[in-house]
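Note that one protein chain of the assembly has been removed; the remaining protein chains are unaltered in position.
Now for chain A:
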Amino acid sequence: MSYSSLPEDVLEHVFSFVQSDKDRNVISLVCKSWYEIERWCRRRIFVGNCYAVSPRMAIRRFPEVRSVELKGKPHFADFNLVPEGWGGYVYPWIRAMAGGYPWLEELKLKRMVVTDESLELIAKSLKNFKVLVLSSCEGFSTHGLAAIAADCKNLKELDLWESDVEDPSGNWLSKFPDTCTSLVSLNIACLGSEVSFSALERLVVRCPNLRTLRLNRAVPLEKLAHLLRQAPQLVELGTGTYSADLRPDIFSNLAGAFSGCKELKSLSGFWDVVPAYLPAVYSVCSGLTTLNLSYATIQSPDLIKLVSQCPKLQCLWVLDYIEDSGLEALAATCKDLRELRVFPSEPFGDEPNVSLTEQGLVLVSEGCPKLESVLYFCRRMSNDALVTIAKNRPSMIRFRLCIIDPQTPDYLTLEPLDVGFGAIVQHCKDLRRLSLSGLLTDRVFEYIGTYAKKLEMLSVAFAGESDLGLHHVLSGCDSLRKLEIMDCPFGDKALLANAAKLETMRSLWMSSCSVSFEACKLLGQKMPRLNVEVIDESGPPDSRPELPVKKLYIYRTVTGRRIDMPGFVWNVGEDSALRLS
């Protein structure tokens, strides 16, 4: 019996074990019948750029999807580089899915503009809706959330990760009906004003499967103990404000409540921390795998005391208050550490305010054999340190280094940091994501193009000397999907010489570089399956053709130019002449 004569339902059953999108895509290319069978049984789609495909096309090809994940704005939107109104609207998708995916269960959005209208449409049209994740989204208010709460009878997860939510006073949380007992995960940490505590408490009490609860800053510490006692089964907790008057009864109440939470693996929140209250969590430290202290303004000694009690820690997000000494303690205690993110407490200060240097990162790279993901803000670095880190941790997958002052050289030799980053890409053969900083010449890009064969995402700022740099990356990095560049002297030649490469990538962002409008037009005309978008808030870019374009966003798409571009975005395609006249 050959594979092609296997009955459809057998094939479908086999395919159901294949979850990864990549593998599913490969399956669909085997033959026409496999394509057909596969598309009818695909249950989950991920669209990394919401403008790469139209909702209609997605629904037409995959009619039985239950879970959709979409991403909107380019990553640099996080740092205010994308003007308000650029796009990333989810409403057209929701309108299409209201009709096309009536049984949709999950919607995960990142960097998209979501309106109350969209949320209301979800609540009204999707009868089996269970999971809503809005990560770094904006454009909606608690009115929209009220609709979700009131009408999504089977809601399991509501996660507003770091979204910008308008918070007019209104008690949306109490719109969850008494019959709603299905919540498993609730993350409202980003909400600015207070929610009704009694509504929150009643919700927590009637949802026995609640595993994740991330509170917002407005929930006072005095009330946390009470909530914890109602939900001792929690696995992930985000505290509200972690400060209160120093009173022994509050402390003992809190410590007692925490000690009752035997399943707790993840802690976050800790806004406005009063260090005296930290020991209240000590009883759960031995089981913690994730600790997010990145908003906790506590100093190194307190951080050391805390971290030294968490031998099972796998993921730590912390401010640079931890200092080298804290990272040394981390390296000594947390042998299971996989991910470390150190954020700057004073990113805009001129002088270092903490004693955090390259040494801390070197120590962690030495002491933590499983370390694979790093985000590190610091003020000085050396090639030696980077080489050491690279040799210590060849299994590194994500390495994002931000030396706060642009173009800072090796502090020991005053050389560029080319050799250091070169060592990273040479030794870490599975590196998927890299962010560069410091003084860098074209040489670093030569190393990247030569060695970083698995690299998927590269972020570059204030680096390089000529188009050669960009050319190395575009011609050498075989797995490159996302490239984002700001303030680099890259111009037309490398871009045009590697035009075909751009179709193999999700997107390219270039701002404050040296790309001419003519080159953009040429690219747009030659590459019909790319959208070449020029962003310029001061006027039509062809009115000043001698100036380089300010911001350029190029992405592959099967649907042509988008129809929701604001006035400051120009798509320079084949009819660009018509568009601009």
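The working rule: a residue touches a chain if its C-beta (ideal position, glycine included) is under 8 Å from a C-beta of that chain, and two chains touch if they have at least 3 such contacts; residues count from 1.
Rule of thumb we're sticking to: contacts and distances are computed from a predicted model.
> Given that one chain of this complex has been left out, which of "Coatomer subunit gamma", "Cell cycle control protein", "Auxin-responsive protein IAA14" or "Latexin" is its protein name according to UniProt?
Answer from the record: the omitted chain is "Auxin-responsive protein IAA14".
> Looking at A:Tyr89, A:Phe421, A:Phe462 or A:Tyr555, which makes contact with the chain not pictured?
Missing-chain contact among the listed residues: A:Phe462.
> In the whole complex, not just what's shown, which of A:Pro406, A:Pro545 or A:Gly560 touches the removed chain?
A:Pro406
> Quick one: which of A:Phe46, A:Phe79 or A:Trp103 touches the chain that's been left out?
In the complete complex, the chain left out is touched by residue A:Phe79.
> Which of A:Cys190, A:Ala244, A:Leu288 or A:Met565 sits in contact with the chain that's absent?
A:Cys190
> Go through chain A and note every residue touching the omitted chain.
Chain A touches the chain not shown through residues 76, 78-81, 136, 162, 164, 168-169, 190, 192-194, 217-218, 241, 271-272, 294-295, 297, 343-349, 353, 377, 402, 404, 406-407, 435, 442, 446, 449-450, 459, 461-462, 465-468, 471-472, 486-489, 491-494, 496-497, 499-500, 511-514, 522, 526.
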